[in-house]
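The block underneath contains the structure these notes are about, expressed in structure tokens.
With one protein chain withheld, the remaining protein chains of the complex are depicted in position.
Order as written gives the chain letters A, B and C; numbering starts at 1 within each chain.
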Amino acid sequence: MLANFSIIPLGGGESVSKYVAKVIDIVDRSGLNYQLTSMGTLVEGNWDEVMGVIKKCHNVTRRLVPRVYTVITIDDRKGAKGRLTGKVKSVERVLKREVRK
Amino acid sequence: MLANFSIIPLGGGESVSKYVAKVIDIVDRSGLNYQLTSMGTLVEGNWDEVMGVIKKCHNVTRRLVPRVYTVITIDDRKGAKGRLTGKVKSVERVLKREVRK
Amino acid sequence: MLANFSIIPLGGGESVSKYVAKVIDIVDRSGLNYQLTSMGTLVEGNWDEVMGVIKKCHNVTRRLVPRVYTVITIDDRKGAKGRLTGKVKSVERVLKREVRK
Partner (left out) sequence: MLANFSIIPLGGGESVSKYVAKVIDIVDRSGLNYQLTSMGTLVEGNWDEVMGVIKKCHNVTRRLVPRVYTVITIDDRKGAKGRLTGKVKSVERVLKREVRK
């Protein structure tokens, strides 16, 4: 499955990049495929792998600030793998087909 | 912590209430405090309790349809308990105070 | 359509109930059907009505703090009205039917 998550620390000021850096470090060490965007982190794996990483990221942030707000979206499709790049390619194929018409 | 989650089944038609009923049944048997709204289910507990329930709900839906999209938001505040009703009361207190001014 | 939104103020401390009170006041004056939960506000109306209210709530919070994170989920179903209470009833009907079996 594919997940996108954002961890928002409350009570630690408006800049969050120092917390994001800790989170990315955890994701990077997990060995899972991931992508960092301006609005969150995409990660691919099974439920326990993905949720294990998000739990660590959430907890490390909660130790630094008194309140954490976390948003997770999951897209889980039967038999689908390599979707971190595959989904974008699939849309690009459709776009090219449309243009050809 | 407090979580709100929605499980959206894809490839099973536009009506989702039969899937929602299965999800509510799992949440109800968990023993955790919860609230059903028109846009999702709120549940209160620690990370493993809450995520254990959401995992079960997600998986039972995925067995019925080929694709599932799940949205989870988490609000985790140090030392906070009984927030499923407590947070709404806290806002009501502020509203009453404002009106008195 | 039915929407659920949460407005998270950053850089204004960990307690958010004073901001939530302002938001509820705006939603209440809008005349739209709404419901306050521990994780957000549900509101029902067409796109412009709902988004007009959320925009006001987002902006009033942004004037008070330097950074705002807002999460909106929308469920838009053809011909559906009175869903703020209707969706929960629909699930309850399915649950009762299941139990009877």
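Just so we're on the same page, a contact is a pair of C-beta atoms (placed from the backbone, for glycine too) under 8 Å apart; a residue touches a chain by one contact, two chains touch by 3 or more.
In this text the structure is predicted, and so the values were computed from the model without any measurement.
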Shown chains in contact with the undisplayed one are A, B, C
Touching the hidden chain in the complete assembly: which of B:Leu2, B:Val16 or B:Val88 does that?
B:Val16
Extract the touching residues of subunit A with respect to the undisplayed chain.
2-4, 6, 14, 17-18, 20-21, 24-25, 35-40, 42, 71, 73, 75, 77, 83-88, 90-91, 93-95, 98
Against the hidden chain, subunit C presents residues 47, 51, 55, 58-59, 62, 66-78
Absent chain, residues of subunit B that touch it:
8, 10-11, 13-14, 16, 65-67, 69, 71
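The rule we apply is simple: only the chains that are shown with their structure count from here on.
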Can you check how far apart subunit A and subunit B are, centre to centre, with Cα atoms defining each centre and the answer in Å?
20
Approximately how many whole Å separate the CA-defined centres of subunit B and subunit C?
14
Nearest whole angstrom, what separates the Cα centre of subunit A from the Cα centre of subunit C?
25
In subunit A, which residues are in touch with two or more of the other chains?
66-67, 69, 71
